[in-house]
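Note that one protein chain is taken out, while the other chains of the complex remain in position.
Going by the order they are written in, the chains are A, B, C, D and E; count residues from 1 in each one.
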């Protein structure tokens, strides 16, 4: 049972319904996920979040499948069960195979381990890496 | 100044030196990052972590560039400055452009926002997404 | 099913019962939340935690409603479902409206996004902000 | 040294300069924080993030000072040093006194402790709290 | 319902079955936890993770009971419900009493509080502590 009530399409005011219509048209689906129905209690958050997500996840220099896998990785690190499930589903829809899923998860696990080790030992950044992160050289 | 001393190549015992040699050969570099020099104080952790990382980050169903970007995304979420820098450098070396970097970071930011919103509203997972995450159908 | 058993009022030893009585008197309620019943397995933790919470959440320079909203914000960031629910309930009891709830959640989401972006880009703190954070000038 | 270069006003393309102008006009300041100069390497992220932040942090059902304190609380929980400093500075500018700062921080500390305890004991949510979080009743 | 299917012993390919046999022999149990059954969808991750865990958790300079309690503490901080439960169970099996459990949890709570306070106040590390952390002197 979520905090605040889900806003169903048939009960939604026009501004919420317009966002729902755009979500369904953009994603070529015929229903709305609970996440959006929860946000719809605060319509400005619904509209702003959807506009941002649509822009961020569109085809760009990175393919949607890579973006969805990045989304899953961040959601694992934050322990957000809803987002792990919903973006794993989206990544699969975008073409992620079982082998890709397995590698995504193992990278997420490995990164978590070395993140902890770098913090545990309070490792100072190498000047060389600093430069390379910044400029690629 | 890190916790525990860095182990330099010239001071390293043979088991540590063997790992250092393998790191330099695998990555085709001629120096060792501080991270490994810190782990080398506990040689079993150095050996195990390097073997795992080498296996996890090798070419597989995902390209190394995608794996490095996933690594960066997790490191951002955990707030590990060392790893954000070192894996951004590695991703650039693997071919990540400025445009790809910009999109990686904006996806990491967006995911963090919706992770928080899904938690804030305690949104229940849609049965449909559960199934889709599991099976791709 | 929690780790460790809930300690019900009727089964509680006198030191636990005294804390329960103080919780009910302070909050003007007639039952004890599961959180306290779980802590009561280790009575010193129950007593110390309740004394601290009572002191911290009392009217001070900040109103209880603001304190409860801050509590919700931190609980969202840590992904603690129990605390998100219990302190959202407390904030509502203290007068938080639906509009205030909506803004609290959207701020929590936005902060999470820019936290991630500041880490992603490893932004150095402006000297000016350093000073202003410290002294208000 | 940040990942990616800061974009200074005099070097900025027109779309970035327009955002910088709006930031300075909205906040009534005459310089741009490093955070925005870092985001400006990816102009769509700069524009989107600023538009969102401006909308989210405006006067609404919550006062800007409360919003800034919520921002600080989330930033503490995520360990984002940049944001802790920049939003503490903003909260002070909005009127936060030393006493309010002290209480904000002690609430953030206390919430972190009970978040951990609720997770440690895996406390199940009371049905009563579920309902109260949702509806205020 | 987990992401990906559990691999049961009777359906497992030989490489997975070999890991399962080693888990049961090492731990002297006659069944396999869901965690391993989930990892088994990606056999290299199953094998690598089990080998690492077996090595890390063996008797060494620290007793297994201390290692299991450290595992619980980290799992609480990451909010991993599965791991909090499974490693609390393992710690109990290794001899952790109710009193030890109570103290473990109260330390985890207290550390979370002072972690937040040190971040909130952006406390600079004392040079003296730096040295003492590094060398024990």
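The rule is short, and it goes like this: a residue touches a chain if its C-beta (ideal position, glycine included) is under 8 Å from a C-beta of that chain, and two chains touch if they have at least 3 such contacts.
These numbers were taken from a predicted model, which means no experiment stands behind them.
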For the full complex, which residue in A:44, A:60 or A:109 touches the chain that was left out? A:109
List the chain C residues touching the unshown chain? 1-5, 44, 48, 52, 55-56, 130, 133-134
Taking the full complex into account, what residues of chain E touch the chain not shown? 1-4, 31, 33-35, 38-39, 41, 45, 49, 52-53, 56-57, 60-62, 66-67, 69-71, 73-78, 80-89, 92-93, 96-97, 99-100, 102-104, 106-108, 110-126, 128-130, 132-133, 135-136
Name, in rising order, the residues on chain A that touch the hidden chain in the full complex. 72, 76-77, 79, 81, 84-85, 104-106, 108-117, 119-122
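Please note the rule applied: only the chains that are shown with their structure count from here on.
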When the contacting C-beta pairs are counted for A-E and for A-B, which pair yields the higher total? A-B
What's the distance between the Cα centroids of chain C and chain E, rounded to whole Å? 27
What are the residues of chain A that contact at least two other chains? 1-4, 41, 44-45, 48-49, 52, 56, 74, 78-80, 84-85, 88, 99, 102-103, 106, 116, 122, 130, 133
